[in-house]
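Just below is one structure, and these are the notes that go with it.
The other protein chains are all here in position, but one chain of the complex has been omitted.
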Amino acid sequence: MFTLSALTSYEEELIGLRRSLHQLPEEGWSEFTTTARIAETLENLGFEVLLGPDIIDASACLGRKTSVVEAGLALARANHVDESLLDRMQGLTGCVGVLDTGRPGPTVALRFDIDCVPVTESTDSNHLPTREGFASTRPGLMHACGHDAHTATGLTLAHWVKDHASDLVGRYKFLFQPAEEGVRGAAAMAASGILDDVDTFLASHVAMMCKTGEVSVNPTGFLCTTKLDATFTGKPAHAGVEPNAGHNALAAACYAFTQLMGLPRHRDGMTRINVGQLTGGEGRNVIPSHAKMVLEVRGENAEINAYMAESAERILKASALAQNCEVTLEKMGEAVDLTNDPALVACLERAGAAIEGLTVRTDPMNFGGSEDATLLARRVQAHGGEAAFFVLGADRPSGHHTATFDVDEGALKQGLHFWISALQHLPKGG
Amino acid sequence: MFTLSALTSYEEELIGLRRSLHQLPEEGWSEFTTTARIAETLENLGFEVLLGPDIIDASACLGRKTSVVEAGLALARANHVDESLLDRMQGLTGCVGVLDTGRPGPTVALRFDIDCVPVTESTDSNHLPTREGFASTRPGLMHACGHDAHTATGLTLAHWVKDHASDLVGRYKFLFQPAEEGVRGAAAMAASGILDDVDTFLASHVAMMCKTGEVSVNPTGFLCTTKLDATFTGKPAHAGVEPNAGHNALAAACYAFTQLMGLPRHRDGMTRINVGQLTGGEGRNVIPSHAKMVLEVRGENAEINAYMAESAERILKASALAQNCEVTLEKMGEAVDLTNDPALVACLERAGAAIEGLTVRTDPMNFGGSEDATLLARRVQAHGGEAAFFVLGADRPSGHHTATFDVDEGALKQGLHFWISALQHLPKGG
Amino acid sequence: MFTLSALTSYEEELIGLRRSLHQLPEEGWSEFTTTARIAETLENLGFEVLLGPDIIDASACLGRKTSVVEAGLALARANHVDESLLDRMQGLTGCVGVLDTGRPGPTVALRFDIDCVPVTESTDSNHLPTREGFASTRPGLMHACGHDAHTATGLTLAHWVKDHASDLVGRYKFLFQPAEEGVRGAAAMAASGILDDVDTFLASHVAMMCKTGEVSVNPTGFLCTTKLDATFTGKPAHAGVEPNAGHNALAAACYAFTQLMGLPRHRDGMTRINVGQLTGGEGRNVIPSHAKMVLEVRGENAEINAYMAESAERILKASALAQNCEVTLEKMGEAVDLTNDPALVACLERAGAAIEGLTVRTDPMNFGGSEDATLLARRVQAHGGEAAFFVLGADRPSGHHTATFDVDEGALKQGLHFWISALQHLPKGG
Partner (left out) sequence: MFTLSALTSYEEELIGLRRSLHQLPEEGWSEFTTTARIAETLENLGFEVLLGPDIIDASACLGRKTSVVEAGLALARANHVDESLLDRMQGLTGCVGVLDTGRPGPTVALRFDIDCVPVTESTDSNHLPTREGFASTRPGLMHACGHDAHTATGLTLAHWVKDHASDLVGRYKFLFQPAEEGVRGAAAMAASGILDDVDTFLASHVAMMCKTGEVSVNPTGFLCTTKLDATFTGKPAHAGVEPNAGHNALAAACYAFTQLMGLPRHRDGMTRINVGQLTGGEGRNVIPSHAKMVLEVRGENAEINAYMAESAERILKASALAQNCEVTLEKMGEAVDLTNDPALVACLERAGAAIEGLTVRTDPMNFGGSEDATLLARRVQAHGGEAAFFVLGADRPSGHHTATFDVDEGALKQGLHFWISALQHLPKGG
């Protein structure tokens, strides 16, 4: 058994890293500078570092816009990121560090997400990052969901694993996943196959429904969701002179909207549908030839979500047909539900019990949002591995995705302790 | 040249026939008793009489309901109609009488329609048919569009042709067409081929936009129209227990409705769309599995009407698709536009000039409605024949299709004179 | 304590009454013959009998059609129902029998519903009522929901109460409620005030989710629902000649339909919306001036249902406005949810335990439907009384509202035992 008392230097490392990362928030699929930093840190620790196509299947990327990728690359070059690292990334962000202890044992994957959200950070001096001088340097972007803390925790934990490798068994894969916001990045990481030899998968989120001093090891209510963009293309015509000559793409979108709103409820549980944005048309007197719809569906479980997504697709295609238009559908994000494997829940419960002052919540607490770690967990469970997701409580002055979001750094330290304890309580295999 | 002065007996015959026919109105496709009466009259005159499949292509019938046909047959039997005539009809109403003068000359087709409308005749003593005792004997049905006058005119004119055959040349085909209301019968009569040897085609309507003493020989504005019934079929489900299990046929119909209303206007002229009836659903708490829509489109010309009909069909099918339903479309009626052949207009103008007290209108007067005689005229024009439609003016106390509709019998007599004169002024061929 | 062993004659009375009532099913608000029979039975037993406005507030009747009422009155006269009874009913069906034991104690109300459903009973000889000769004598109507059993149980129980009045305390009100189907009758009975002095309220349904030998004393999942009819009135116009002159009532209905389908889901629980029927329009070429929509909303609790009903009303009114039409809304039925008072649940549990062979289910079993007894229960709870609803299990060959529905008569006998036991276990007051 390790003693958890002598972790002060890791704690300092964690807080330092978190504050540093907080200053350079990067949007999903553009995290080149962040990825480079992670890669360099892991290589310095002696990890095998995997980048680009080895860990991200480009064909399975969701919601990845070229303009955002290019801006991220430009920023990386402005930040003097090593070109050889960029070469290895091949335009794909995210990083996996692998450490083999050399002793037989299970392969354990630990996932940390690295992207930020499009929020402008508060300049109020009551806001800790502002007061302490580590606020975002990029207007319009902010680590307002705690992924900076996740990444810092992952890197510090990697350090700890390296330091204690001789006491550990099996292999460790540290997954630093891009583009979790909008539940976009996990699908491509899963598709890369990087998890296909993994026995045990852990992921976590900070704060959410838990306060400092709590860890929820059996969260439920992960909303299954599919994010879709629908682009309608018709034919323009002068609305006064020859309205019959147009193929009205905006009409296709609006008639689709009315039918999407009318998707029936489902016997087996919660459903949701939202068209969050609609933009269409060119000029006042032109029959609109373009329209774009940004939508999402949700379901209480994967089957209900699939029912919603398939129904939405059917309606979108039929509406295009009705108006003599074309429609292209692009899946922009996806998440499923998750049931933690009971054996892992038990491990996590024991791991938490070892941390003084930590309350382990094993009751089903409602996560109430979507998480694409669920896709990674499903990939592991699909071949017989075990997976669990836990929430590390943290007091926060305001909600996730708001300008004054911040996390109690004391809770982050406690979270690091919990992660270390968790690694020690995981199944040893054989 | 015939003298038109000695027509008193024909006039009496005309009025007698009209009053008699007025008492037994029969709906489109159910005119078995009327057809039998026409057939017997023509056979008595010595015409060759064609019935059933010889003059009506059953596969081209529009808007022909089995229940209406059967009710008409039952009535015919109650009226002791000769079974051998019913055998010849084979369930198809309408009649054509052919007379060959034996002398070379063109084949002339004259068309008269025979069906009634679903209106209950007024019992007001100011209403002539009521006062004079020849009102409809069938509540809910009435010759309120003047087809009784058309049929009576056709039979009297046939009598006159028979009497004067030795002074005429070529062949005469008297077409007594069923189911003009809803523009349903002409398509099947055209499809039978009965007009394919016709050189000259004439048809007419009484009253409309002309008053007693006028004849319009160059009417325009025949509205092209297509009548459609759309029947949606889905799958019922309990609306409370499992709404997702239903395929909502009423939803398909209503979403189609909204898109049909939105059919774009046309650069080249007038368009119309109307869903005249919609009936759907079973019970309050059942997802509707059936819906029926009764609609029509119109266009200023055949091309515009086709644009409307095709667009409507596309929308109806796509809406069914969007809601996982089936839809069947049935064409219930059709009419096109018509341009009278100028040579015939000139003949009719001369024919009218020969009638004292008759004003011949050659200016383009707006007919403002649909007429399926246009389909017959097109069939004749398609192989190089000539066709014309004229309107015989008649004062009327109230509008067509109303309970107090009636036509000035004096105008009917004048109309008979005009028809006779027209036959004398038609091209003689050769 | 009573012995339950000597109930054979009551059991025979129960089955005889049930079979007799089964033969004369009457629709909601038309149960004049049934009401007369109940009234006569109760008067013969010595109950005070209340009828008409004393127990039904005519202004609060839901879904009561004049034509149905008149047909029921005509049937009653054909059945030689005593005119003086009809006079007392004043067109309002239902009956309440009151017995005062003369000893201090609570007022207990027991509710039984008396109407049938529009189903044609099976003529299959495997169907017990057919085989035994007590099937419905009225095609299209059937006691296919067990209300015949409810009424028979109520009358037999009244007999028992009368026989044992000297052993009982307080007052008993036997409510025989009309028009439960469509959740229409209870609102008017509640509004009459008949329950305003009641301390304890019991109601029950047979079969549902329980089989013979079970009684569920703590059912949940009563769906709150509001049934609405919306009648749109516009202005007709010829669809070809002057489409602009119409005010399209069917358009108002269809555009309302699309918006009703789009009513948002609710954070707090299940919602439902269904337009079960839509009928509109006159003729194919007439802008529709009438449309009628039959709809319902549901919610997991009364607040959610109110949200749905209010939203639906807002949409219906606004849609009429948009199309220059009028709309009238009529509430056709209503039910709320219900939570049994725990003290009564405990009484019922003890009552059931006293019946040999009966399993008392106290777990929350899902009722899964709507019941307007909930409105009566709410009325009692509103002034501090206690209410409970229980389900008497009964095997049945097919589902409620089907042509071969029937209930195990053995279960009805056991149900009578349970009711008697329940009366003995209710709070005695003081």
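Chains here go by letter, A, B and C, matching the order in which they are written, and residues are numbered from 1 within each.
Note that a contact is a pair of C-beta atoms (placed from the backbone, for glycine too) under 8 Å apart; a residue touches a chain by one contact, two chains touch by 3 or more.
Model, not experiment: these values are computed from the prediction.
Enquirer: Among the options A:Arg64, A:His127, A:His205 or A:Lys227, which residue touches the chain absent from this view?
Expert: Only one of A:Arg64, A:His127, A:His205 or A:Lys227 touches the chain omitted from view, namely A:Lys227.
Enquirer: For a quick check of understanding: of A:Arg272, A:Lys317, A:Arg361 or A:Lys413, which residue touches the chain that isn't displayed?
Expert: A:Arg272
Enquirer: Looking at the full complex, which residue from B:Arg265, B:His290, B:Lys331 or B:Arg350 touches the chain that isn't shown here?
Expert: That would be B:Arg265, which touches the missing chain.
Enquirer: Which one touches the absent chain: C:Gly146, C:Gly262 or C:Gly393?
Expert: For the chain that is not drawn, the touching residue is C:Gly262.
Enquirer: Over the whole complex, note the residues of chain B touching the chain we left out.
Expert: Residues of chain B in touch with the missing chain: 258-259, 261-262, 265, 270-272.
Enquirer: Could you list which residues of chain C touch the chain missing from the display?
Expert: Against the left-out chain, chain C lists 241-246, 248, 251, 255, 258-259, 262, 264-268, 287, 307, 314-315, 317-319, 321-324.
Enquirer: May I ask you to list the residues on chain A that touch the chain which is not drawn?
Expert: The missing chain touches chain A at positions 182, 223, 225, 227, 239-241, 243, 250-251, 254-255, 257-258, 261, 272, 274-288, 291, 294-296, 298, 332, 368-370.
Simple rule for what comes next: only the chains that are shown with their structure count from here on.
Enquirer: Can you name the chain whose C-alpha mean lies closest to the mean of all the C-alpha atoms?
Expert: The most central chain here turns out to be C.
Enquirer: Nearest whole angstrom, what separates the Cα centre of chain A from the Cα centre of chain B?
Expert: 69
Enquirer: Could you please state the distance in Å, as a whole number, between where the Cα atoms of chain A are centred and where those of chain C are centred?
Expert: 52
Enquirer: Going by the contact rule already set, what residues in chain B reach two or more other chains?
Expert: As it turns out, chain B has residues touching two or more other chains at 241, 243, 251, 255, 258, 287.
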